[in-house]
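See below for the structure under consideration.
Apart from one protein chain that is not included, each protein chain of the complex appears where it belongs.
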Amino acid sequence: MSQVIEDKVIDEKLEWSRINADVIASMQAPRKAYWITVFVCLTMFLCAIAAEIYQYKMGLGAAGLNNPHMWDMYIATFVFWIGMSHAGTLLSAILHIIHAQWRKPIYRFAEAMTTFSLMTAGFFPMIHLGRVWNLYWVLPYVSDRGIWPNFRSPLVWDAFAISTYLSSSALFLFIGMIPDMAILRDHTTGWRKKLYGILCLGWRGDDRQWRNFRRTYMLLACFLIPLAISVHSIVSSDFAMSIMPGWHVTTFPPYFVAGALYSGCAAIMTLFVCLRYFFRMEEYMTLNIMEKTTKLTFAIAMVWTYLNLIEFSATWYGHNIYDKEVLIAKATGPYAGVFWTMIFCGMVVPFTLCFQKLRRHMPTMFVISILLNLGMYVERWMIVAPTLAQAHSPHQWDVLWGSVIQWAIVFGSFGWFGLLFLVFVKLFPCVSMYEVKELCFHLKHEIHEEELAKKHAATKAAGKAEEGSGGRAPGTPGLEGA
Amino acid sequence: MSFKNILENFSYYRRDAEDGGHHEYDHRFGMTIDLDICTGCNSCSTACYAENNLAVVGKERFEKGQAMHWMRVERYWDNIEGDYAEEGAKFLPMLCQNCGAATCEPVCPVAATYHTPDGLNAQVYNRCIGSRYCSNNCPFRVRYFNFWSYYEDSWPEPLNMQLNPDLSVRDKGVMEKCTFCIQRIRTAKDKAQREERVMADGDVVTACAQACPTGAIVFGDTMDPDSRVSKLWEKHQVHRGPFLQKKDKTNEEIRGYRIFDELNVDPSILYLERVRDTEV
Partner (left out) sequence: MSRHRLLAMFKDFDDAFDVVDKIKAKEVSGVEVDDINMMSPIEHPEVDTKLGKRPVNIAYFTLAGAIFGVTFGFFFLSSAQASFLVQPQGGKPVVPLPTNFVLMYEMLIFFAVWTTVICFIFLSGLGQKRGTLYSEKLTVDEIGIVVEIDESELDSVKNFFKNNKALEIREEKV
């Protein structure tokens, strides 16, 4: 069989009414595992709330921070969540621009992941502030005292970048969901109908709406790609703009972007496996799509590995004494175990993605994607902690593992993210219905065309006279089974 | 109108440190610490605690690294093995260097730390939101963060009576650091103004300099060519501004250096190297 049919990402014969019915059903009756996960996430989140209340009252000493370790896990987790937010929108936008059809069944939850991990990430700069109640001082508002934030600070850039990114990616998610909201408005009842009726903004699907929709979606995708790249470059500036050894690295922006895509792809894999199971989405989130995602992950993993090695060698051959000492301490010092975990999970584990058997085995993919994300989490920690542990002034060298409070908040953030995400996929379709329909439609065309071409070739081979052009036959397959 | 303001003064606002900077400095306070006569007695540190309302954090928090000693005496040993490991410690009084091109300043998101026309690296406690980036970006690690509400148990009755009324007691969540005793500078300036004269050398003495029994610490205005500090800087051939190595290396009398000078942060503290006859 031909290429198209073999890599078919979805069964093109799916009836459109079934697509609607399946997705709507998924929002109503998930498997039991869904509720268990919700409960676990809620518990984790409540632990974090308790920890945060204590920390708020007592001060940041509760997090176990000390003089050299002014930042620790909070900032590492912040970078982790920001990184995770990148795959969704960035991949969705890039794949949209290059017309990769296989993105269609999975992009919705990937974009939701973006929005929610950004909302999780946004908490960490707040949690780690000494005086959270004065957070709004970072915003450039007109004050009667003529005081402005300091626009030179990468932290202010963060505030700008994150608010831009959060609003843009939420809009991107929302715009992409409007036609689906219309579907839901027409085919649900009760409060859901009311909710979707408001959210679909009166979408009717006429040609003017589709035309504007297509243009808008493309424009937003075009803006989101440079935006996503700039956001993580700015997050990397939090480190790269400082003069600390191990932070002041020129390659940090691309390195962070690659790392962000990497952890984001791994997270997409994890969520893919979970949603496929929770909502019985086997027909939509097919193994072929998983395979394409894993291949992409592998490619990005190699980019990240390369940039990581570049950074090490630049430090090694750069002969800056401080930088070099930090690098050596990472590999051999008290954090060595963590460092080598990062190397193993981030650089070695992705090679398992080379085997097709593994790529198509969902439980294995779940474990591997978790391992990749563990590697990426640890990577962020290995950026923050070892530098602070062994910076310029030897008098202030110290190793820190964080207090219970700190760990509770970090774990709780996973609960918060999980909660947001799970509520989202219950309220809104995690598979884009109208785009799956488009996918089926185009796939049918392609297959039909290929069959025609084959017939054509056969007639040619038989030495018969050529008739007509090779163009599309007038009778393109319609939409049977309406 | 600020729009007009930008157009008229744009080139002025674009001046950075290499062009002399935006500031027209009135003073540039600086310090000299002679390590040769420092005995590591810690009285500078003690004086600082008394003068600047520094919280006493207790043994446990000190061990965690949450101490608040603006002025700390670091100890280093040349040989940590051998028979006399405890001997031969070198002392390095370390305090905020009030750098001319301070790395802590541009990273503060709310401009809570900035450069004053006195050449000081000021910290506005009220404005600080505690992002702690400044401390992370300080190669000297001399910024101290209020991790807890230290004041609650730092000065039990009647010790609260000894707090210095000239400056505030800080609550949790703000960064603080050595200010070169800005309250004393303020007082001296006001006094000089009342007496209608310019500030003279010796009008301001920081608490650490005042308390040092051997007189290792000298404080003054490095812009005043007649001050003791300027003369020492001159003598040891160290100059304000970017890192320039133009020293007479043959002259053993010249012992001046600035810590982490190669990072180009323009520290205001000149250290004079310790000289020991190792044979003894």
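Here the chain labels run A and B in written order, and each chain numbers its own residues starting at 1.
Throughout what follows, contacts are C-beta pairs under 8 Å (C-beta built on N, C-alpha and C of every residue); 3 or more make two chains touch, one makes a residue touch a chain.
Since this is a predicted model, take the numbers as computed values, not measurements.
When the missing chain is restored to the complex, the residue among B:Arg28, B:His69 or B:His115 that touches it is B:His115.
Within the complete assembly, A:Leu219 is the residue of A:Ile36, A:Leu219 or A:Ile328 that touches the hidden chain. Only one residue in the set A:Lys32, A:Arg208 or A:His319 touches the chain that does not appear here, and it is A:Arg208. Residues touching the missing chain, restricted to subunit A, are 15-17, 20, 140, 146-148, 150-152, 156-157, 160-161, 163-164, 167-168, 171, 175, 178-179, 182-183, 185-187, 201-216, 219-220, 223-224, 226-227, 230, 234, 237, 434-435, 437-438, 441, 475-476, 478-479, 482 (touch as defined at the top).
Listed for subunit B, the residues touching the missing chain in the whole complex are 2-3, 5-6, 9-10, 12-17, 21-23, 100-106, 108, 111, 113-115, 266.
As a working rule, only the chains that are shown with their structure count from here on.
Mean C-alpha position of subunit A lies 45 Å from that of subunit B.
Every residue of subunit A that touches subunit B in the complex is listed here, in rising order: 58-61, 64-71, 125, 128-131, 134-135, 137-138, 147-150, 152-156, 159, 238, 241-244, 388, 391-396, 398.
On the side of subunit B, the complex with subunit A involves touching residues 61, 64-67, 72, 74, 76, 92, 94, 103, 106-111, 127-133, 135-137, 139-141, 144-149, 172-175, 260, 263, 265.
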